[in-house]
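Left out: one protein chain. Kept in place: all the others.
Read from first to last, the chains carry the letters A and B; within each, the first residue is number 1.
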Amino acid sequence: MTAPALELDEVHKSFGATPIIRGVDMSIARGERHALIGPNGAGKSTLFHLVTGRFPVSSGAVRLDGEDVTGLTPFEIYRRKLARSFQITNIFPRMSVYENLRCAVLWSLGHGYSFWRFIDRMRDVNERAEAVLERIGLERRRDLPAGLLAYAEQRALEIGLAIAGEPDIILLDEPTAGMSRSETEHAVDLIRRVSQGRTLLIVEHDMAVVFGLADRISVLVYGQIIASDTPEKIRANRAVQEAYLGTVPA
Amino acid sequence: MELVVFSLLNGVLYGLLLFMLSSGLTLIFSMMGVLNFAHASLFMLGAYLAYQIGRYTGFWPGLVLAPLIVGLLGAAIERWGLRTVHRFGHVAELLFTFGLALLIEELVQLVWGRAPVPYTVPPSLDFAAFTLFGTTYPAYKVFMVLVSVGMFALLGLVLTKTRVGLIIQAALSHPDMVAALGHNVPRVFMLVFGVGSALAGLAGVIGGFALVTSPSMAHTLGPIVFVVIVVGGLGSLTGAFVASLLIGIVQTFAVAIDVSLIDLLARFGVTVARADIFYDLWKIKLAQLAPVLPYLLLVLMLVLRPRGLMGTRET
Partner (left out) sequence: MSEVALKEVATRRGSTAWLRAAAPWTLAILVILVLPHLLTTSFDRTLLIEMGIAIIFAAAYNMLLGETGMLSFGHAIYFGLGGYTAIHVLRFIAAGLLFPVALLPLVGGIGGLFFGLLFGYLSTRRAGTAFAMITLGLMELVVALALIFDHLFGGEEGISGNRTSGPELFGIRFGSQTQVYYLIAVWMLASLALMRAFTRTPVGRLCNAVRDNPERVQFLGYDPSRIRLIAFAVSSFFAGVAGGLFAVNYELMAINSLGAERSALVLLMAYIGGIGSFLGPILGAVLVTFLQVALSDYTQAWLLYLGLFFVLVTLFAPNGLIGLVLMHGPIARAGLLHRLVAPYAMALIPVLLLAAGTIALVEINYRLAIRPELGAAMKLFGVSFDAKGAAAWIASLLLVGLGFWGLRLIGPRVSARWGEMLEEARA
């Protein structure tokens, strides 16, 4: 049996004396689109930080394709083909949109810490960056400093940075936060396209997005997973309704 | 034995002086995110002002007036300087204070000249406080200890027991929230910067007669204070305290134990030739190394524990 793409095993995290994540088990299969939902303060972003190496776990293990990656640095985890986006836009504001994307494709194309070749002459880098630019729909903003983009455009760039390295596993943290209905639809469309054939873990508050996109849903409440199942079963789950959803019209 | 006790006393005193400076610096850094490069310059100003005021009125009014003037100057710097630069980012803020330090050093030379000024122990403190092992310990040093300890006690009380203190503590970590609660955060910042500066000035008043009061004072002490901050862990008061005492004691002992490797080797009957290329290395006396020791400690810290003694890991 093939190992799950991403697996969390009894993961705990406390900040000082305060436990935030209190024993989380999760298993996401290859190619699965998995949503993580839960009330504010449940620890969803913290879980992302633990998986991607931003914070060390207090105990437990994180495994990628069966390999234990607990305690690795964020760049070591990225190099194992896991990429993430951020809830609060985390781009390079003084660089142009195009330059932002070029930085994001460098590692996956194997260029490492090269400073003996001109980046403008690297065909593969420029081709991939142009392709991603097109995919996220920001061609008209190519040379604009990223800090001057409109909010929804910045969120699109955020997703662009996450996918530019063609990762196997994509983690998206509230990608549609603060977007209007039509912007959200565009974003969901983009997410569906880029996660084709890849494993996706997405944190979201917008239930329409969640139920429309996810193969499976996990519900995180007070640092623990109270349910993990298909969307229909989650929707009908008593405990989930009490803790988070309320009674959602079918 | 006598050497050990007196070196310990002097070392602790020096450490307390360093802590007076580094605590104010840490408070300002924790609250406003900016490291005040001019902090040691304000220390120097305190010494010079105390000297100048002392020439007209004697020492004691200067003890009160000098820190007050420096504190007001600090508040003015915050109000018209830092507040303007703040929106340009941390680098710009740090550079502003760097420029200020340069400016203050030049201005001090402009007013008082390039040579050291005779800022000496006032006659009222110029007696022996006690005698130990046949050597006297001067009263002014006891006075310095009393002033610094008293200052910490007062500071601790104000921060933990008064309303203003609680607001300051809150603004240390959540300035936006404190502002949303209706407090005048800019005014709190100005207050903290002013008080921090006044403390630096006070340290200057009492430190000025233990050290030589000259325009290069800030340049000599400043880097050591910054090393204290880094070694202790940026933003940690406890760390600054430990690092201050550590550096103070180590440096004082080094000056007292004035031996070199050559002396040590001679004890074992080994002589080193003058022409030996490492002669320079062997002949270094520990006292010569004393000014370098804080920086060696810094290097050691960077190799073993980059975040400092009590620092938190930067994410």
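Operating definition for what follows: a contact is a pair of C-beta atoms (placed from the backbone, for glycine too) under 8 Å apart; a residue touches a chain by one contact, two chains touch by 3 or more.
Quantities reported herein were computed from a predicted structural model and do not represent experimental measurements.
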item	value
Which displayed chains the hidden chain touches across the whole complex	A, B
Per the touch definition above, residue among B:Val4, B:Val64 or B:Leu103 touching the missing chain	B:Leu103
Missing-chain contacts mapped onto subunit B	29, 35, 81, 84-85, 88-92, 94-96, 98-100, 102-103, 106-107, 109-114, 219, 223, 226-227, 229-230, 234, 277, 279-281, 284, 288-289, 291-292, 294-296, 298-299, 302-303, 306-307, 314-315
Residues belonging to subunit A that touch the chain removed from view	52, 73-75, 78-79, 83-84, 86, 90-95, 99, 102-104, 106-108, 111, 113-120, 122, 125, 127, 130-131, 134, 161, 165
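Here is the rule we use: only the chains that are shown with their structure count from here on.
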item	value
For subunit A paired with subunit B, centre-to-centre distance based on mean C-alpha positions, whole Å	47
